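See below for the structure under consideration.
With one protein chain removed, the remaining protein chains of the complex are shown where they sit.
Coming up: chain A.
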Amino acid sequence: MSNNNKKWFSLNLGRKDKESSGSCGCGKTSGGCGSHASETTEMTDEAFAEAAINASIGEERVKDGFEQVFDVKMDRRSAFKKLTASLLIGAGAVSTSCSMISGDESKEKAQIDWEEQFKGNYKLMTDEEKQATVDRLMRSYELRTGKNISMSSKNAEDDVLFGYAFNISKCQGYMDCVNACVEENNQDRDSQMQYIRIHEMKDGKGFNFNEADDNYYHEVPAEGHFYMGTQCFHCDNPPCVEVCPVQATWREADGLVVVDYDWCVGCRYCMAACPYDGRRFNWSKPEVPEAEVNHNQHYLGNRLRKKGVMEKCTFCVQRSRAGKNPACVEACPTGARIFGNLLDPKSTIRWVLENKKVFRLKEDLGTEPKFWYFMD
């Protein structure tokens, strides 16, 4: 069942094994064996996901904090439900594999689901394992929607450390960056999730985020105001990484702070730890219209997320590791956003850091953000 030296247990659902296909280990090769419910009808993917979520978190979806733990009616039935939540996935896979009616495709789907469910943390994967999970996710998307995506697992390049500079005298609050970001990164359209916030601030009052207007509704630039954007600053000493109880978020060698959406448990500690409001949580299942899905994806970047996981700006890892500028930089009509390699002494970002008066937000916290602000 487990071939050579895999880090996690994998279930071979008999897709490759011709002899055992159609049987389920009980010896019979036809008609089901009775121990498995072959008469159960196939669940659709949505119904299955809904059932799994209901079984695992149920009422907690609408509750917060303490209430999630203490204010839950827990009878024997729901306790058993909780215990069997994860088993459901496995049971689903097994029943699919043993079912006579289900075709090769649904078996493959079940095999992929199984392997995805029990895979390891991306951070600990070898390059082959990374490629394998990316291949599975691409195949899974193809099986479910009939469309192809390209997903990359490209690692950080040597001699690269990404940095960002933002010119507060250039930004005019046009918000092209926000639009580009949402489209590039497949963000949930329903909740209007945005990684970037543009704050409209009054001249002469300093950086007063309490009085800043983040939802301005008028022509820009407004008289007597300036604009500044915040997003994830990709700290070199990131407090969000420190607090993650499952190590689902970490800093890559090129400085990007990334999240493994499949390893995240959604505790939101990182959200609380971030002093810059750089992280976002998926309260509901992210909805992206099929026609608007960006098919150029990266495992750590803009691949489609699920409900209940954290996400954030990744400096568009799918673009930046390919040499492109992040979508916000490319979209900015004013040239207020500068992105580049901090280790390249001839890069424009280095010129800005060495020749302009730059500052970072909350520098005294020691988080060492790699996002600088400057003025003309």
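One rule holds in what follows: a contact is a pair of C-beta atoms (placed from the backbone, for glycine too) under 8 Å apart; a residue touches a chain by one contact, two chains touch by 3 or more; residues count from 1.
Going forward, contacts and distances are computed from a predicted model.
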Listed names "ATP-binding cassette domain-containing protein", "Heme exporter protein C", "RNA polymerase, sigma subunit, ECF family" or "Cytochrome C", with the criterion being the UniProt name of the chain not displayed: "Cytochrome C"
Residue, one of A:133, A:153 or A:167, that touches the chain absent here: A:167
Contact residue for the chain not shown (choose from A:114, A:226, A:281 or A:299): A:281
Candidate in contact with the missing chain, chosen from A:147, A:205, A:295 or A:324: A:324
Positions on chain A where the hidden chain makes contact: 157-161, 163, 165, 167, 170, 172-176, 178-179, 191-194, 214-217, 219-222, 236-237, 271, 277, 280-281, 283, 319-325, 329, 332-335, 338-352, 355-356, 368, 370, 374, 376
